[in-house]
Every structure is written in structure tokens, then in C-alpha cells.
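With one protein chain withheld, the remaining protein chains of the complex are depicted in position.
We just call them A, B, C and D in the order they show up, numbering each chain from 1.
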Amino acid sequence: MLIRCVVYENGKKLAEIPASDIHSYVCRPGCFVWVAMFDRDIALLEEMREQFDLHPLAVEDAQQGHQRPKLEEYGNSLFAVLQMIELDGADLRVGEVDIFAGPNYVLSVRSGVERGFRDVRERCESEPELLAHGSCYVLYALMDAVVDRYFPVLDQLEDQLEEIEKRIFVVDSEPRANIQALYELKQRLMTLKHAVVPLLEGVSNLSGARVPAMVSGLREYFRDIYDHLQRLNQMIESNRDTVASATSVNLSMIAMQENETMKRLTAYAALVAIPTLIAGIYGMNFADMPELHWRYGYPICLGVMAALDGYLFYRFRKAKWL
Amino acid sequence: MLIRCVVYENGKKLAEIPASDIHSYVCRPGCFVWVAMFDRDIALLEEMREQFDLHPLAVEDAQQGHQRPKLEEYGNSLFAVLQMIELDGADLRVGEVDIFAGPNYVLSVRSGVERGFRDVRERCESEPELLAHGSCYVLYALMDAVVDRYFPVLDQLEDQLEEIEKRIFVVDSEPRANIQALYELKQRLMTLKHAVVPLLEGVSNLSGARVPAMVSGLREYFRDIYDHLQRLNQMIESNRDTVASATSVNLSMIAMQENETMKRLTAYAALVAIPTLIAGIYGMNFADMPELHWRYGYPICLGVMAALDGYLFYRFRKAKWL
Amino acid sequence: MLIRCVVYENGKKLAEIPASDIHSYVCRPGCFVWVAMFDRDIALLEEMREQFDLHPLAVEDAQQGHQRPKLEEYGNSLFAVLQMIELDGADLRVGEVDIFAGPNYVLSVRSGVERGFRDVRERCESEPELLAHGSCYVLYALMDAVVDRYFPVLDQLEDQLEEIEKRIFVVDSEPRANIQALYELKQRLMTLKHAVVPLLEGVSNLSGARVPAMVSGLREYFRDIYDHLQRLNQMIESNRDTVASATSVNLSMIAMQENETMKRLTAYAALVAIPTLIAGIYGMNFADMPELHWRYGYPICLGVMAALDGYLFYRFRKAKWL
Amino acid sequence: MLIRCVVYENGKKLAEIPASDIHSYVCRPGCFVWVAMFDRDIALLEEMREQFDLHPLAVEDAQQGHQRPKLEEYGNSLFAVLQMIELDGADLRVGEVDIFAGPNYVLSVRSGVERGFRDVRERCESEPELLAHGSCYVLYALMDAVVDRYFPVLDQLEDQLEEIEKRIFVVDSEPRANIQALYELKQRLMTLKHAVVPLLEGVSNLSGARVPAMVSGLREYFRDIYDHLQRLNQMIESNRDTVASATSVNLSMIAMQENETMKRLTAYAALVAIPTLIAGIYGMNFADMPELHWRYGYPICLGVMAALDGYLFYRFRKAKWL
Partner (left out) sequence: MLIRCVVYENGKKLAEIPASDIHSYVCRPGCFVWVAMFDRDIALLEEMREQFDLHPLAVEDAQQGHQRPKLEEYGNSLFAVLQMIELDGADLRVGEVDIFAGPNYVLSVRSGVERGFRDVRERCESEPELLAHGSCYVLYALMDAVVDRYFPVLDQLEDQLEEIEKRIFVVDSEPRANIQALYELKQRLMTLKHAVVPLLEGVSNLSGARVPAMVSGLREYFRDIYDHLQRLNQMIESNRDTVASATSVNLSMIAMQENETMKRLTAYAALVAIPTLIAGIYGMNFADMPELHWRYGYPICLGVMAALDGYLFYRFRKAKWL
């Protein structure tokens, strides 16, 4: 589905045009066309391929979707694949945007997520001195927007982690729920990592010593994206490390709970076993057991039982077994 | 066993020829011969070595089989070894294809798997403008087919993993079966990894800055294979990581089951021990135990036993020990 | 908030000036202005951007704060972000200093920590022959000060670790407290690592073969910082490794405590079960049980119970179960 | 101990000579001397040093032995150290061969293993067209032989691993024996790895872009060795990984056995505790316990005990606790 198709000249919006008029603007010097598509419309992509002379392998990737993030040069044009990640409750929804950028066109194909790039277009149009850099500035602006949207996602994952951390050292926590929460959190961090890491490599080629001619004037801008990606990557790694530590702490907590359960078991068993033994002794049928005939034999016996249990209870409490 | 031997000229099929006629076509400019073999036929390979002047070390590798995937240059020809992986129920069957490619010939030797390259040949013949690139395009098409066939295999391994994941958090799951399933899955992922990773390095040499003259026109095509291999590699790594997490979760679940078993043991033991103690007390033979002579002594005693157990049961339920 | 703004000429302090006079000194050859700010004052930063012609992306970073440590070239000026770490009881407080350095100016923006750079300025002013190197020497002095302040922080973390290590092999230690202490220590080491590692890479660019023109005369000084960072990094890694070992030792200790608890349980259960069995036997109602009618039957019976328990106790002690 | 000393000319054996005649052949163009020694004979090595003008540091290494595998250039000669590994029952015996190779000599010093290089010499002599490459071909043939002999060793270690794997999932396996077997297997894999990995690096220098002049004609042969070493390395790594998995599976099995033991304990304890409680109740001495006077009170009581136990047994069986 075509969303918008606009021609820009020297950083200013010239006109919104139908897709069929692209060919008459695409060769005009100083002009570039910015086309935004939603969902993989195979026929439309085929039409764009002809209008902009896109490379068949890149178009094939965009038609199939579900690519790994990457940044490829085809002659003097660039093809970028980025994953877009949105929050969907506690879960993540993963979409994709494929960007074709040549000297006089930018084509973005978004799919799988709701939020589009209307705000990016508006900000670009409000800064004509930057948009005058041409189509490569739009490429920068789109990539920058996608990368900046990773931060609130990561922030929420960090909040989830912090919540689990709070629960984990509490004595009566539910280790089973913690394990599951940590497991799912780890998977989500991995999803984010898979969006960030392959991109890191691609963007480094746009900000290093030898960059494609097309983006040479914007090296510092792409270095800024690279820097954000590195920050994301470090934060993800750090969170994954913490998840691993928390998992192992949780495991230790299970082991310790078991240990404590066993101690309590021992303690209670002793509290019952001792009077049972005494009762057994005075249940014996020996002919001559003088205690049995004492006047207060029975209450004394009960008293001894209670006294022994009281003493044991005191000892167990002191040893923190109970 | 020779399957087919066909001569192509300018991307079009010229003739299907017997092996013995190869020498009369192999020197004709603009022509190349595409030979497909099945199973390592040592004599036939020897004949091919003479026809195409193959390097003895490469032929030796093809005769022995069970090589590591690799891509080697011998003068102006290439020798590629790829592992082919087929599903065999839940298990994997590993075969091999050795491809010799020179300026005017391509020779593929397949072994160990059932599915051949008939569809590759048909697609090539249906796109003469691409086949006109010559023998190196056939090399690309064969490698692309082998790599694309890894994806459904990996998809099935991911399905197996997902199924185990579903079982793992269920309270009464069978941890022993889970462990074995995870262990076997890990081995299968390793098998796939061993097919992918060594190839990654080899293919990167066909798509980087300095490629062999023979494939220079197809750099972007080989980069596409490289990209697929990287995607596979990332997916395999991600799955291995998940298998590791799942294994550790499973271990935690075992520890927790043990803990719960122990709590239940404690609870049931208490439910029996308390009335046993009471019974012991009233089994004592003291001369003067007034309760023994109460009219409703016995039913009261039984009632107290039941009441204590009822209370304990309620407490254990509340503490989730039962 | 502006702290100070001083002009230096040939290593000597010329004058303390208000911010508005900067423009009249910044173009004087042989002079440079050193401005120190506290907290991110957005308006003031904007003013500085105009005075020193700073790059907008760098200023944006300084205005937002919470950047990853880095060292970036913008034309012939440098932009450095460093994290400042202060002890706050056992915890760490993380601040930031952003340094802009051009041929004739240095601007530092500190935030989040209390201790400033007054001592750095004083030491610089007391060594005019070094300060004569110009603004890049101030950059060095500031970075050196920040890095040197990491050492006492790391020292305290090492002290905390040593204290935990001492507790860990003690038999009756509290494993739960140890785990939590190790977990928190690991997080603190990670915080420090995140300050050090990204900087390592940046500083290596100021001390390697190809350095920016501005710092070329001070290569050995920046190599010294690099060396300190490497030492810090190795110490941090080594401590993290020790924390991991200690955590695993602690886990083993929990398992062993459990084992010992179980042995004690077994032993005590046996000490009670044996006399209970004997009591049970002599509580049987067989018509003909001669022992019951022995004269000293009862005391003998009690004696046997005590003797058996004494023997068992001796055996358990010897086997270290009790 | 000198084994043999033979002069070759243009790939053909010229004469077997005593060590003292070496000097008269070593300068003849087109000739090379191949000397094989067994055990480190310090005096003989000293003599060889003079005859072939070997570098003192290399000779020192050969005299001391127990070197790390390596490949070093000394001027226009090469010095190679390889570890030879033989099976000694289930264990490994590690020996060493040091090879000095110059334009007109090859000297091999073997020690610590039984099997020599007689078969290598015979195969070389039977292929004079290859031996005509000169001393560097002998270097290749020796190295190839050593590396090829690693494969059967690795095969046996894989067999050992497979055997352990079969035992590990069996319910009543002996976990203690498995652990020890896995531990020893891991050590053996490490031994093999230490023979392979350092060599990998050295051989890569003989097969890469810039090789020593002496071996330039045999680059593809050394690449073949390199390929074998990589295959070995991958197989070793894969086996080590499997050993690690198997160890962790074994640990899980121990935990599960414990869990099952505990369940069985609980079940059996219940089977005894219930009738004990009933017996306790009817052992009470209440004056008025009507059941005691029922005609079939005793058999009914026994029957109830049996019935309860039967029911419990059925429940435990169903829950797989017994």
C-alpha cells in the first residue's frame, strides 16, 4: 500500500505526486522523491523497481521480508533493512522497515508494526537546511528514528528486570515464577539484540574511514547512530549479564529454601519423636516399673515431655532451624 | 554414477553428451559443460580429472568424502565442498556435495542424500540471461540451493524447541524426557552449525573486496548467499542459547520439584506423627491416668486426633505444602 | 552553572574573565580559554556553542547527558565523555563530565558528582612548562584526574570482596547474605567496567600510531592514561572472575550444609528410633514374655537402650555425622 | 641415535651415507640429505648443528624437548616442532618430532613414541616426481604423516564418548563412573587440542599469501595440511562441547535420582506409618474401647491396615513414586 509520495527540491517540499509521475521527477537534478509504503505490496514493489532501477536481489529481500538487519551497497545506491520493535503489553512485537536510497530517491517499506514515520517526515520538512543534504539525509532520519525507538523498549525491559530483582531476595518468593519471568525476559533481550548487533556492523561502514560517496557529507550523523547502537548494545549485554546472575541467585535461593525446609523437618520430627519415645517406654509391660505407680507419675511424665520439647524448641529457635 | 552431462552456450542448452565427448566441447570458447554425478565413483572421478585437468588434491578430497565445508582456489578454478542436510523423521541425515568449477566446466558430486539438483538445472535453463554468466553462475545456483535447503531443517528444529519449551514450565512435566530431548536437539543444532560456519568464511572470500576473477561479475549474488549464511548462523546461535537456558530452567525445575516433594513429605509425616504420639501417651501404663476412665475418653481422644490433623492440614494447605 | 572561565597564555594564567568576553580572547594566538561548568545548563551550553563553534551533535549529547564514555573527533576539535564515579557509602554514585577541546579552548561540563577539578587546575597552573602545551594538556590533565579517581573506588570494591571471601569458607556462615553481597558487588564492578572499557578504545586512538594533530605532542601522556585504563580493566576482570568463583563456592557450601544437615537428621533419628523400637517390643501383650518378669527387667531394658544410643553416638561422632 | 642418513638427487635416492660424509654432499647443487634421528642425542645434535649450520636457539629447543608445537623461520631454513600422539590402551602417549629443513637438508628428531617414519620415506621414494621438489617436500610428507595419525586417535576418543553417552540416559547408571570417564576424556581431548591448535597457526603461514621462498611451490600441499588441522580442531571442539553437555546431563540425572529416592522414601515411610498409627490407637488403654471387644476386632483391624496400605500402594504406583 502506498502511503505517500512527495518530491523535494533543495530541502523544500515541491509536490505530492502519484506513483505514476515519479519518472518525470527522478531525473531532474537537485530533486529527490521520497516514497513511503506499508506492507509488502509485491506488484507495487515491482513498479518501484522499474521506476528507480532497484537491484533485483534487494527487491526480492524486501518482498520476502523477515531479513536480518543489514546495510548493503548496490552500485551508488544503498539498501538498508532494520527491525522495528514495539511494545505489546509486556511482550515485544517485531516489524521491519526496508529502505532503498539512491541519489534522487528514498523508498521505505514498513511492515508488521503500527507506528509509521509521519513524525520523521514532519521534522525533516521543518528543517530545510538539513533536508537540503538530499536523500541520504532522509535515510539518516529514518534510521535514527528506528534506533531511537529501541530505547523506551529497553527501558521497559529494564523495569521488568528490576521488579524481578526486588522479588528474588525475599525469603518467601515464588522461585518458579521468577525463573519463568527471567527466561522470558532473556528471550526479549535477545530479540532486541538481534535488531541491534547486525546493524552496528552495517552502520559502522557509513561512519568509518571509507564511506560510500553518497553519505560522505553526513559521516558525523551516522557516527551518532553508531554511538547510539553501541550504547544499546552495551545496555543489552549488561542486562543479559544481570539476568544470568539473577537466574543463578534464584537457583541458590531454591537450594537454600530446600536446606531450610529440611532443617525444619528435622526440628519438628524431633519435637514429636522424643515424647513418642517416652510414651513408648511407659507403655512397656514390665512387671516392676515403679514410676507407673507413683502418685503423680502420669502428670510428671507429661510434664517431662513438655519440658523436653520446650527445651528443644528453644534450641532450634536459637539455631534458626524454626 | 553419472547423472547428466550437458553443454551450454551463451546461456542456452546445446546438447546432452556422453562423458567421452567432453574433451571436444571443453575448449570451445563461450561454451561450458555441466556434469552431475551421484556417489563417489572413483574411476569416473579419475576420468573427469583428466578431462578437466582437476588438481589431484581436490580430486582426492572428493574421492574420500566427509570433508569439512570449504571453498578453495586452485589456479583459476574453484573447488567447493558443502554439506547437504535432510530431515529424516526428527533426525538429520548429512550428505555432501563437491563442486569443481572452472571457466568452462562445472562438476558436482553429490552423495549421502536423496534430493538432487534437477530443479536447480531447470530454473537455470529457464533464465538464459543469467546462465549466460557461464559456469560460475551454475556454481552460485548450486550453492544457493544447498544453503536455502538449510532453512526448513532449521525451522523444524525450532518447532521441536518450542514444543519442549511448552512442556518445561508445566509443573508435572517429565524432566528426564526434557533433558534428553534438549540434549539431542543441541546435537542437531551443532550438526547444522558445522555445515554453516566453515562455509561462511569461504563464501566471504567470494563476496568481499578481492574475489577470484571467475566470480567477479557475480559478487552481489555471492554476497546474498553470505547474507543467508549469516542469518542461519545467527538463528542457530540464538537457538543454542535458548537450549542452554531451557536446560538450566529444567534443572531448576528438578530442584524445585525436589523441594516440593520434601515439603509434602514433612507435611504427611506430621499428619501421622501427631496422632501416633497421642496414641502412645494413652498407651502408657501409669496406674493413675484419669482420662482413661472418662466415659467418652476414647471418642474424645479420637476427636482430638482428628481435630489436630484437620488444623495441621489447613495450615499446610495455606502454606502450599500440600 | 558557570564555575570559572580563565584565559592562559604560554602556560601562564592571564586573567579570569566573564563568559561574555570569551570571543575577544579565543582568536588571540598562543592563548586558550579554560571554562568549567557544573550541571547541564542548556542556555549556557548554547552560548558556548556559539562562542567556540561547537558541533551541534556534540552539544546535544552534553545537553542530554547519560552518554556512554567516548572520544570523538569533530574536525580539529575533540569531544570526550567520561563517567565520574564516587563512593556513596558502600554504593557507587555515577556522574559524568563532558569535555570539549579545540586548539584554543577547553570546556568541561561536570554533573552528578560533588568533587570538581579545582585541584587539577591548581596543579596545571603550578607547572607552566607543561601547561604551555596548550589546551590539549588540560584535556590530558582532566582525563588523567578522572581515571586516577577510579582506583580508590576499585580498591574499596576489592576490600568488600576480601571481606566476603573471609566469610565464605566459615562453616556457619550465612549463605543468603553472601549471595546478596556478591550479587551487589558484581553489579558495582559492572558499573565501573562500563566507565572504563569504552574509554579504553577512545584513548587508544590518542596514543596509537595515527593521532589527531592536536594531541600529537602528548602521545606518551595519553599512552599513560591508556596504560592506567588497561590496569583498571584487568583488575576489574580479575575481580569479576573472583566474584564468580566465590559465588560458585558459596553454592557448593550450601549443598554441603544440606548434606551435613541430612546426616545429622539421620543420626538423631536413629538415636530416637532404636529405643522406641525396644520400648515397642516390651509393650507387646504376649502372654509369655519372660523378660517382663525379671527382677531388674525394666532397669536392664533402660540400660540397654542407653548403651545402644551411647554406642551409636560414638559411631556417629567418629564418622563426623554429629 | 642416528637411524638413517640418505642423499637424494632429483627425487631419486643416491646413497646411504654415514653422518661424517654429510659435508661432502650438502653443498652439491640439486642434492639434499635426509637425516632421521631417534631420541635427543645431544652430541649428535651438536654435530648436526655444525654440518647444517643450524641456529643455536632451535638446536637448544630440540635438545630440551617438550616444546609447544610451532613453526619458525630462521633465515632461509625452517624449524618445526610437532607433537606425536599414540594410543596406549585407553590412554594417550605424547611424543615429539622436531624437524629442521633447509634448502639441502632435512633432519627429523623423534622421541617418546614408537612408530617412526619408515613408511613416509618409502612412499616418498616411490614418487620421485614429487620428491623432486626437494627437501621441502619431505617436510610436507613428515608433517602430513604426523597430522594424519591424529585422526584414528580422535576416532577412538569419539568411540569412548559414544559409549558414555549410551550409559548416561539409562536410569540405573553409575553417575560416579560416568563423571570420572567424562573427566578423563576431557583431559585427553585437551591433550589432542594442544597438539593441533598451535600447529594450525604455524601451518597457516606456509599456505597463506606470503610464504617462505622454500615452500612456495608446495603452497597447496600445506593448505591441505591446514585443512586437515582445521577439521581436527572442529571435531575436537565439537567433542569437548558434547562432553560438557553430557557432564551437565549427568549432573541433572544425579539430581533426579535423588528426587526419586526421596519420593520412594516418602512412599515407603507412609506405608509403614499408617498401620503403626492404627496399632498405636488400639494399644491405648482407655477403659471403654468397644472395638477391642468385637469378635472379629483384631482381624478387621489387620484387614483395614492392609487395605489402607494397598490403596496407598496403588496411588503411589500411579504417581510413579514406587
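We take it that contacts are C-beta pairs under 8 Å (C-beta built on N, C-alpha and C of every residue); 3 or more make two chains touch, one makes a residue touch a chain.
None of these values were measured; they are calculated from a predicted model.
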{"item": "Partners of the unshown chain among those that are drawn", "value": "C, D"}
{"item": "Candidate in contact with the missing chain, chosen from D:A269, D:L308 or D:L322", "value": "D:A269"}
{"item": "Option from D:E72, D:E86 or D:D144 whose C-beta touches the chain left out", "value": "D:E72"}
{"item": "Identified contact with the non-displayed chain, of D:F38, D:F169, D:Y282 or D:F313", "value": "D:Y282"}
{"item": "Hidden-chain contact residue, picked from the options D:C31, D:L251 or D:L322", "value": "D:L251"}
{"item": "Where the unshown chain meets chain C, residue by residue", "value": "169, 220-221, 223-224, 227, 230-231, 234, 238, 241-242, 245-246, 248-249, 251-253, 255-256, 258-259, 262-263, 265-266, 269-270, 273-274, 276-277, 280-281, 283-289"}
{"item": "Residues of chain D (touch criterion as defined above) contacting the omitted chain", "value": "55, 57, 67-68, 70, 72, 74, 175-176, 179-180, 183, 186-187, 190, 194, 198, 247, 250-251, 254-255, 257-258, 261-262, 264-265, 268-269, 272-273, 275-276, 279-280, 282-285, 289, 291-293, 295, 297-298, 301-302, 305"}
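Criterion: only the chains that are shown with their structure count from here on.
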{"item": "Intercentroid distance (Cα basis), chain C paired with chain B, Å", "value": "41"}
{"item": "Interchain centroid distance [CA atoms averaged], chain A/chain C, Å", "value": "25"}
{"item": "Of all residues in chain D, the ones touching two or more other chains", "value": "283"}
{"item": "Pairwise touch network: line, ring, star, complete, or other", "value": "line"}
